[in-house]
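Structure, as structure tokens:
Here the complex is missing one protein chain, while the rest keep their positions.
This part shows chain A:
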Amino acid sequence: MTQLINIVSHIKTSPESCYATSGRMLDSLFNIDNGYLEGLVRGFKNGILKETDYLNLVQCETLDDLKLHLQSTDYGHFLANEASPIQVSVIDDKLRDKLVAEFQHMRNHAVEPLATFLDYITYGYMIDNIVLLITGALHQRPISELMPKCHPLGTFEQIEAINVASTSSELYNAVLVDTPLADFFGECVSEQDLDELNIEIIRNTLYKAYLESFYSYCKSLGGITAEVMCEILAFEADRRAFIITLNSFGTELTNEDRKKLYPQCGKLYPDGLAALARADDAENVKQVAEFYTEYRALFEGAGSNPGEKTLEDKFFEHEVKLNVNSFLHQFHFGVFYAYLKLKEQECRNIVWIAECIAQKHRAKIDNYIHIL
């Protein structure tokens, strides 16, 4: 009996003290705060469209058939109140609205540390929204026209006042300093006016800071969350490094500037990134990828000839694979991130198929990314 009491006294009973000692929570205590949401997200994940659904979708002749078929999936009657004929943009909006509603529900029920984790996911959308609005303002579009195009998950209170700023330091001081993005702004504050090139650089610098911050946050959570998320984020960082490099050939972006945009939380850091910084054409990039087994497999067989998959598609497929694999572990936050990304990929797939049907150009209708 006394032995039993001794054993029991060694087990910390409060979740907070669990964090304090080891930086990670006992798996058995995960469900106290996060059990409902993990169960919910796994239920949502089971509703992701399967191969049979996609086979039915590509056989649809009109968008009405597509709507009829989606009624029998988890989407249900989400298009029920739209007047026919339906347009692809309406389908896209409604798909996104459903995903946003699910995410908001989960965010509303989340407590720390899951709440911070879900907030981190939304920062990426905030960055995209800010860049969209500034680009629109540059092209003299009124803000009311641009607001519906923003992603709902990335809105914050001062977002509509973005067009006040004409230089990046103004953008920081006036608008972003109260938002969570303030920390990511560090290096980009300058007095130059915002123009096309600058905006892209600001976007990539913000995103780099965001990725690295997210990566270190996941690492501090420890446990399976760190394992799963750091793998996914490392791939994201390397993918961005590759894409930035490939897109920068033939533009005004110098090699040194390009090097500053590479996120450093991936597998390519430090040697791969240094090699990428020196690369001058696509062949060099491919040679850098040769040193890393997963990336070599992605670059092989990728090309722009018909019948081959493009490099972007291969990156998408790899990302989807990592996200699906994250569901094999339990008691971690990676499932929430993975679910969001998989659902987005599914939305992109459905919109691709819908566009092919609407424009009656069915040659490439099978080029969606297979998820499950």
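What to note about this one:
The rule we apply is simple: contacts are C-beta pairs under 8 Å (C-beta built on N, C-alpha and C of every residue); 3 or more make two chains touch, one makes a residue touch a chain; residues count from 1.
The definition used in the following text is that contacts and distances are computed from a predicted model.
Only one of "AP-2 complex subunit alpha", "glutathione transferase", "V-type proton ATPase subunit a" or "AP complex subunit beta" fits the UniProt record of the hidden chain, and that name is "V-type proton ATPase subunit a". Residue in contact with the omitted chain (choice from A:L37, A:V88 or A:I162): A:I162. Annotation: of A:E170, A:E212, A:D257 or A:D313, A:E170 touches the absent chain (contact as defined above). Touch with the chain omitted from the figure is made, among A:A83, A:L328 or A:A363, by A:A83.
For the options A:Q59, A:N247 or A:T310, the residue in contact with the chain missing from this view is A:Q59. Although one chain is not shown, part of chain A still touches it, namely residues 56, 59-61, 64-65, 68-69, 72, 80-81, 83-84, 143, 157-158, 160-165, 170, 173-175, 177-178.
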